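Sharing a structure below in structure tokens format, with a few things to ask.
Here the complex is missing a single protein chain, while all its other protein chains stay put.
Entry: subunit A
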Amino acid sequence: MLKSIFKYFQHDQKNSNNQVAENPPAQPLPIPSPNSSSIDGYAYIENNKLVVVDPKNYGFYATVIVPDDDRLEFRIDGKKTIGEVVVSELYQIDVVTRGREPSTKRFTRVSEDKLSVSAIVQIETGSSVMLSNSRPSLQTELVIEEYAEEREVEPVSPYAILTLLKEQNFHGEIDYSAIHRLCQLSTSGEEVVLRGIAPSQGEPDHLNQINLPVEKDDELRLTHPSLITAGTIIVDQQLGKEGTPGRDVYGFEIPASQNVKPLTLGQGVIRVNTHIVAAKNGRLIFSKQRIDVVSECVVDHDVTSADGKIVFDGNVIVKGSVLDGAHIHATESVIVYGDVFHSTIYAEQDVIVARTIHNSKVWAGNLKTIYSDLSPLLLRMISGLEKLKEEYLLMKSHVLKRYDAHAVLPKISSVLLEKRHVDLLDDLEFFVKEYQNHLSIDREYQSLSELLCTKWKEVQLTPLLEEDIQNLLSKMKDYHDRIVKITPGISVIRVSNAISSYLNSYGNIFITDKGCFSSNLESKKAIAIRGSLRGGFATAYHAVSVGELGNSYGMESSVRVTSLSGMIKIALRHSNTLVELCGKRDRCYSEENNLYLRGDTINDQNPVSRRLS
């Protein structure tokens, strides 16, 4: 490039010199004009060597273009050079080309499940590098040519692979035949050469339910197992196999996966040899999670407040209605064949009401719902008690220095509670009052509540010492640990209609007839209302399905689903109603048919979800 520019200048100069005779330039050119008999120098490559010939009579020196390549080393007087350089016979020019030696690389790869190790052999053949021969020229570009060499690559020895495995401290069964195969390869290759031990999965117990008679209830459209007596074999159990743990290639144990759902045997059954047998008379409960026999209390007449508070460990079945301030609390299900008026029902399992619930409160799966509400309060009280204890100890250390320590010491806790821990005092009072009805079957709660009522209620009158604070604190902690571990059962509320009532279920809620009026429905799963939802609120985690939301007079009604993959389905939606799906809200000002919203399809393309704000 440089040379051609000079050539251009030279040619241009010659032309201008010719023109000088006719039109002499205003200023003479600084470069002396070369002799017309000048001979340019040149260079060329021959047998991988650079030959340089210098110019004569002020001709140009030859240049060489050296590429930037690791395979070539170009030195002029010992100095490494790249790019276009001027060369001369007088220079000490060394041109060295480097080929590639043949090589073999060995490494290992562990599988994702850490159960096998592959050895990888990468064979690279060698090559020789030469400069291409070129013609003598003023400008010579060095061109590198690479020739593959068919040289014999030394085979990988089995010992090298075994050493590699040993160095990396792998454990397991070595596959010698795979190593042998790998060592015979003339090209690159990979083989699994070491294997860990995969865990073997256990087999669950197989439960064969003995065919017991079932009862059909046409009124409630229910089919359930008949009542059974103590000693009845419920299940013939074939014991499964325990899984065996495996070991990965690093030598660590892989536990055997037990694909077995935890099965709870209730207190109403016992294991006799390979049988599960009813331990008492009652109704059989047989589900995937639980086998039990529960007692059943059947009330043949209407239940009223005159019957007192019914707290029963088992099912409560009311053949009539539940009236006027009655209170039923069952550890299993509650079934009412009539209506429920102005009453309260708690059930740990299902609540089924054949007719209508009026002005009542109903909880299904009550304990889990209550415990999930109670947990933050307990944590707050635990933290409050810890702080109280800390301050008590600080004050105690101050008080002990005083002459009247014996008189002041018993007052410390009451002073602290009244002056600095009013919120804790408030929470303790709330804990006792708020959950008394809900947790009437929870003995631990009752004992805690009793302790608070006797020892902590009148803080001014009863001296509370360090051990009292510590005692309550440890009891609260134990109680909290227990309630967070409770696993909920499947609980359902199924009623025909609900009017001015509150329904809360840990499972689904089904309203099977005309619908709900001025009621509040809360479900941790789904709510399905066949008829209409007018007034009040419905809140569910997964889904709400309503036949008709609101009414033609614009009665305010609203529905909320909180899950991100939740669903809302409304056949007829009237004005002045609101739906909220995963925090996005849509208020309706005109009638609308067949509204269907899904949380995971909320996007700008969906015309309905576009409205959600």
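The rule is simple: a residue touches a chain if its C-beta (ideal position, glycine included) is under 8 Å from a C-beta of that chain, and two chains touch if they have at least 3 such contacts; residues count from 1.
The rule is short, and it goes like this: contacts and distances are computed from a predicted model.
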Candidate names "Response regulatory domain-containing protein", "NADH-quinone oxidoreductase subunit A", "ABC transporter ATP-binding protein" or "RNA polymerase sigma factor"; UniProt protein name, chain not shown: "Response regulatory domain-containing protein"
Among A:Asp77, A:Glu124, A:Asp324 or A:Asp373, residue touching the chain not depicted: A:Asp373
Residue in contact with the excluded chain [from A:Asp423, A:Glu450, A:Asp481 or A:Asp513]: A:Asp423
Absent-chain contact - pick from A:Arg534, A:Arg573 or A:Arg598: A:Arg534
Among A:Asp175, A:Glu332 or A:Glu522, the residue in touch with the chain that has been omitted: A:Glu522
Positions on subunit A where the hidden chain makes contact: 361, 373, 394-395, 398-399, 402, 408, 415-416, 419-420, 422-423, 426, 430, 433-434, 436, 500-502, 504, 517-520, 522, 534-539, 555-556, 558-560, 576, 578, 580, 585, 587, 613
